[in-house]
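See structure below.
Note that one protein chain of the assembly has been removed; the remaining protein chains are unaltered in position.
Think of it as A and B in the order they're written, each chain with its own count starting at 1.
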Amino acid sequence: MTTIIWTWVAAFFTLAILSFLYKDNPLYKFAEHVYVGSSAAFTVLYVWVFDAYPKLVIGFKEKAGMQKYMLVIPLLLSLFIILRFIRPLSWLSRWSIAFTVGMAAGLGITGLTQGFLVPQVQASFLPLFVRGETVGQTVLLTMNNVIIVFGTIFTILYFYFSREHKGVLGVSSKVGVTILMLTFGASFGYTIMARISLLIGRIYFLLHNWLRLV
Amino acid sequence: MKKEVPLAITFISGLLLVLALFIPHKPFGNLEEIFNDWFIIVSGFTLLLGIDSLLGYNFHKIKRKDKDAPFALILILSFFITLAWGIIEILRTPEHNPFSPSSTFSLYFYNYIFIPLQSTMFAILSFFIASAAYRAFRAKEINSALLLVSAVLVMLGRVPLGQDAAPYVISVIFLIFAVYFYAESTGITETRTKLIYILVALIFVALIYPLGWVYFKKHIPEFADWLMNIPQMAGKRGIMIGIALGGIAMSIRIILGIERTYMK
Partner (left out) sequence: MVNFLKKLAGIDRRIIYLAVFLATAVPILTKAILKIEPLPEVRKAYEYIESLPEGSIVMVSIDYDAASMPELQPMLETFLHHSFRKNLKVIMLGHWALGLPLGQQALEEIAKKYNKKYGEDYVFLGYRPGVAAVIINLGKEFRNVFSGDYAYTPLDSLPLMRKVRNYKEIKLLYGLEAGAVGDSWIQYGYARYNLPIILGTTAVMTPDYYPYMQANQVISVIGGLRGAADYETLVGISGQASIGMLPQSVIHLVIIAFIIIGNVGFLVLRRAKK
């Protein structure tokens, strides 16, 4: 019985959001505000459950010696963030923000170079002639490698704005645009696919769980 | 003090991580681990930023008796009800965790209120994107035609019925192009250009059978694979390398204290 009632609640909220398609209306606004309010509460809850409690409370309880004293630093930095809500001390929150920004920058540099640029550039060094088992295969494999190597280079060149796109740069950036159009088209096709899948999920809920037609 | 200390903190933390990548031994390796641990703790608290202004803004709306005041009240109520429900479950459940499957928070609130709200919010985008595709995909020139064709081929190549439908779709598209080019040619007086237009129209008609009914009828899934793995991949790689270079440059500026917008 409880499941049935709760399924009706879920169906109500689903239909309330869908009603936006007709036009903006109080029912939609109601659902939207419930969503925003509860998401914010969610954040507070999981910061406590998965961060503050296990890392700080349990940390202070279980760690010993130097490790325990060192926890004071992140504790202070975390408290400083909350101090933002108190005007005269809000400047202290900049220390915490500065720390997270510095860390994010450091992590970004290392991840992007070691984990992205180097391996991606390496993977683009492909032979421009590949011998396959048949002539057709040779043509296809060679063409694929040529597209990968020059497609990548020309796309990068297209985004190079320090010189006017004339001459060689002009031609290469034209090829770059062609590759980009294929890329964006494919991405757009995938995006449509994704959004439709989400709708299928919701309509399936309405037809299966709520109305029990399927 | 108010400026120098944050700049120093950013510089030290950022530089340490870069150094630790090249010298992973003591002391940098250990310091990296400790700093990461602190980051894990502190970055959780940064998620709380904004909640104060969200609540403050809505309290203000209620006080001012704004026309949206009832909704502001609903937002605040749902914030506190959700929070209270969660706290009760933290105290009540043996796991002290409102997100665990045995808690009523997870069982009822999450499954029957939160999931429908969040997933429907994103599901309605499908209607907008369908309408946007109809409006935006217009073959205005060669590049937009390429964009359109690439999207259509991927959409056909990635679903099971696409293969059966491909010959018809290709036939219709090519016929439209053929009719369009023929219609254009009627208005042209110069013989050479006129002939070229007619020729293009004829080529489109001629391609319908071999491309649509022979090649795509059988191979559209493989063609979509190729499109994704070769040209699409190359373009994506180019874009992503550009973004990565930009990200690295930005990070260096932040560490060196040139970029300071985050301090405002």
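Things worth noting here:
Here, a residue touches a chain if its C-beta (ideal position, glycine included) is under 8 Å from a C-beta of that chain, and two chains touch if they have at least 3 such contacts.
Since we're looking at a predicted model, the values are computed, not measured.
Touching the chain that is not shown, out of A:1, A:64 or A:214: A:214 (per the contact rule at the top). Among B:130, B:211 or B:250, the one in contact with the hidden chain is B:130. Interface residues of subunit B with the unshown chain, by the touch rule above, are 32-33, 36-37, 39-40, 43-44, 47, 94-97, 99-101, 106, 110-111, 114-115, 118-119, 121-122, 126-127, 130-131, 133-135, 137-140, 148, 152, 155-156, 158-162, 165, 169, 172-173, 176, 180, 183-184, 187, 221, 225, 228-229, 232-233, 236-237, 240. Residues of subunit A in contact with the chain left out of this view: 21-22, 39, 42-43, 46-47, 49-51, 53-55, 58-59, 62, 103, 107, 111-112, 114-116, 119-120, 122-123, 148, 183, 186-187, 190-194, 196-204, 207, 213-214.
Just so it is clear, only the chains that are shown with their structure count from here on.
Note for the complex: subunit B touches subunit A at residues 2, 5-7, 9-18, 21, 34-49, 51-52, 54-55, 68, 71-72, 74-83, 86-87, 90, 96-99, 108-109, 111-127, 129-130, 133, 143-144, 146-155, 158-159, 226-228, 230-242, 244-245, 247-248, 250-252, 254-255, 262-263. Residues of subunit A touching subunit B in their complex: 6-7, 9-11, 13-14, 17-18, 20-21, 29-53, 55-56, 70, 73-75, 77-78, 81-82, 84-85, 91, 94-110, 112-114, 116-117, 120-121, 124, 144, 147-156, 158-159, 176-193, 195-196, 198-199, 201-202, 205.
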